[in-house]
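In this view, the complex is presented without one of its protein chains, the others remaining in place.
This part shows subunit A:
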């Protein structure tokens, strides 16, 4: 055990490592984009478009990856290693085969272990380059997007419900508390067109004057757009999910405090054993001091005594 303890040699390495450390409040997840041994032109384009959308917080691997099969046991180990190495917790893995053409696996990790997976096929793909629009409208890198989910299948179909959450996690960008209203410039519109298919499009937002303080929204499609057909999916294990859903409030859970609508905030106080015997004594313990009154009285007495003889 002791032999396994290694410490970064330089301060710089230490700082870099500490960036990977778990945080109480997490703000962003990094994305790892990679592909298998075989890809198609469509898939290459899809992956580079996703990378382009998330360029501020993503890592893209360009080499072939041999032994990644996330749905099979043992096939996820190198993926988990890459996740650890690059500190990424969102994974987009593309592969192309006869059985599953234009295959895209969207996955999330918790503690660098696979958390959940959704496998989708890409159809009707239109790349970013194919769209022609006023470049002034192009969304800025890293801006916080809107999301619009349309269709009842997002609630009724289990796999789409799952895909919705994964898409939200993948594209939501940084978690912020304060948002600059001037920076609102993009939206992802996801429509469930069948119980297995989601039509996703990326649009720029134009804020038009409406005469009130709330601007009128206008959508300009900027691409990419594609149909995602769900193939396989794996939900997180229940115990792992519970673990992963913990937030900072869980970390410092308020104990012994209850709120009553009538009495207000109520607290219970438990006094631990005071261990008076172990108490450290210093010179300025209150009990050891002369009381002021006593001291005063003594002083007065001595004065009187001094006065009296005269």
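The rule is short, and it goes like this: a residue touches a chain if its C-beta (ideal position, glycine included) is under 8 Å from a C-beta of that chain, and two chains touch if they have at least 3 such contacts; residues count from 1.
As a working rule, contacts and distances are computed from a predicted model.
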{"item": "Chain not displayed: protein name in its UniProt record (\"Mitotic spindle assembly checkpoint protein MAD1\", \"Ribosome biogenesis regulatory protein\", \"Vacuolar fusion protein MON1\" or \"Acyl carrier protein\")", "value": "\"Ribosome biogenesis regulatory protein\""}
{"item": "Hidden-chain contact residue, picked from the options A:41, A:248, A:266 or A:295", "value": "A:248"}
{"item": "Touch criterion as defined above, residue of A:108, A:162 or A:233 at the omitted chain", "value": "A:108"}
{"item": "Residues from subunit A at the interface with the omitted partner, ascending", "value": "1-2, 4-8, 14, 17-18, 20-24, 26, 29, 84, 89, 108-113, 115, 124, 133-134, 144-152, 154-155, 165, 168-169, 172, 175-184, 187, 189, 191-194, 197, 199, 201, 203, 205, 207-208, 210, 213-221, 225, 227, 236-237, 239-241, 243-248, 250-251, 278, 280, 282"}
